[in-house]
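Structure, as structure tokens:
Some chains have been omitted; the remaining ones sit where they do in the full complex.
Letters A and B mark the chains as written, and numbering starts fresh at 1 in each.
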Amino acid sequence: MALRAALRNKCGFSGVVTQLFSCSSSSHGRVYAPPIVIAQRRNSSTSPKIKVDLDQSTGVAVMHMQNPPVNSLSLDFLTEFCINLEKLEMDKSCRGLIITSSVPKVFSAGLDIMEMYGTTPERCGEFWKAVQEMWLKLYSSNMVTIAAINGFSPAGGCLISLTCDYRIMADNPRYSIGLNETQLGIVAPFWFKDTMVNTVGHRTTEMSLELGLLYNPSEALKIGLVDHLVPEEQVLTTATQTMTKWLAIPDHARQITKSMMRKPTADKLTSNREADIQNFVSFITKDSIQKSLRVYLEMLRKRKG
Amino acid sequence: MALRAALRNKCGFSGVVTQLFSCSSSSHGRVYAPPIVIAQRRNSSTSPKIKVDLDQSTGVAVMHMQNPPVNSLSLDFLTEFCINLEKLEMDKSCRGLIITSSVPKVFSAGLDIMEMYGTTPERCGEFWKAVQEMWLKLYSSNMVTIAAINGFSPAGGCLISLTCDYRIMADNPRYSIGLNETQLGIVAPFWFKDTMVNTVGHRTTEMSLELGLLYNPSEALKIGLVDHLVPEEQVLTTATQTMTKWLAIPDHARQITKSMMRKPTADKLTSNREADIQNFVSFITKDSIQKSLRVYLEMLRKRKG
């Protein structure tokens, strides 16, 4: 019934596309970057896109995504994200990681469309490799990972959430979460799909991906896409409390168990990274796909303009 | 709880067997074909068993199964079904397919028992190949497929439904749906099983197949065997409305996603078709199985007589 409700409410193209990707400026010549967004992004271009607070007493780090306006996953962002993740993973004092957003109303709007539109195959491949890297690092993390989803979380934002061990979402009916790639005419790759199947099962994933469904928080809870809803102001404190319970389990036993559950899925990408990159680049650089992206960008620009 | 209810209500042998297979006449000498059924079927023998209405303005075809008395899946029927399906698949103007029944109270009663009883291994193998072909074509269809289940849908009728992208069933408690093969002493093959696992999960499938459970519409909705219940007279209009939502998604993105979800399952049969045929023929031609089928046919004949 949640699926039906989602189908009823979310299939309209117009209301959804703005939640798939954000677009951001770039230092290597893009065409349709909306001026407003550029302005906002330049303001933060010299400051880090990720802020990490590690509490040495508890061993819990909170990673704040702060890449306004919508925490889009650009190559620069992903690189910074992975560097921070790697540091925490190597830090013996850090056992748990909470991922959240410093940008109001948005957890992450997903992959940066400007990394896919009007760019070179080389740059596009480099970008995709970074997306892979982020997923591999998160999905295989030895830390306990909790997503504190305090805003919109479509596409890549949903993917980040799905890699975590536990998902807490703000119970705000204006927020939504889902892998809505098909709405834009593009396709979630097999490892996005595998991650979702492992979370909500085959049938819900099939229908959700084919229709590019976005779920409001209560629908997402019902199908198991998130684990817990709380009022928006309690998302982070609830994440911290939940973390305490996860950290009560001996690390080595939890880590071996997590690896047993996830390694086969991670290995599927690890042993196919190059083919997956080629597949993505050849798909996204097709004229028809570039045209879809241009139409979308123009619509987005009109809205913001 | 739905499983328990189904177990409670449906395990009685007597009430169920008439829903597994229908029997129909044949042009190649069978023994126990019930006279009434033969009479009914001869009446329609010169008319097509499938009626297709393609609306060029919407790109949606409605395929009516009209093989009275119970839309049994005979070799002739399956051949006609596949030819029609192939035509639609090749027709660029057709993007969506709704499958429904013109026979009152029955969607399809499943495989024609007369194709399995007292026949030659050659004919039996030919029949099974046609069942495989139907499943492969439906499960891998590039069209959006919706089952408008307006009547009983046991065994092969359930399988047709399961291959579709979406299932809408008439909310009539006298109807039921399920893969009830074991009730008759025969066995659903691995690809029936895979299709059901992909829809309702491993555990529900295990229990459902071992007990040959049939579910009434509300039970079927609860376990995810169907997606939507509506009053009987609204089944087709609801299917048409739902189709509009599915067709709002760009075809190429939906098709690639559908293939990603289903190809591994389809490939398992594609690479094992011949062995699967041999397996079926050697099983079904066993004396003990033929005896089971005879007992069933005699019971069916008494009822109709």
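Operating definition for what follows: contacts are C-beta pairs under 8 Å (C-beta built on N, C-alpha and C of every residue); 3 or more make two chains touch, one makes a residue touch a chain.
The model shown is predicted, which means the values in this text are computed figures rather than measured ones.
Engineer: Starting from the 2 chains in place, I would like the total count of identical chains in the complete complex.
Structural biologist: 3
Here is the rule we use: only the chains that are shown with their structure count from here on.
Engineer: Considering chain A as a copy of chain B, what rotation angle in degrees (nearest 5) results from a C-alpha superposition of the former onto the latter?
Structural biologist: Angle of rotation between the two copies: 120 degrees.
Engineer: Would you kindly tell me how far, in whole Å, the mean C-alpha position of chain B lies from that of chain A?
Structural biologist: 40
Engineer: For the complex, give me every residue of chain B touching chain A.
Structural biologist: These residues of chain B touch chain A: 165-166, 197-201, 224, 227-228, 242, 245-246, 248-250, 252-254, 256-258, 260-262.
Engineer: Help me check something: in the complex, which residues belonging to chain A touch chain B?
Structural biologist: Going by the criterion above, the answer is residues 3-4, 7-8, 11-13, 181-188, 190, 193, 201-203, 205-207, 209-212, 288, 292.
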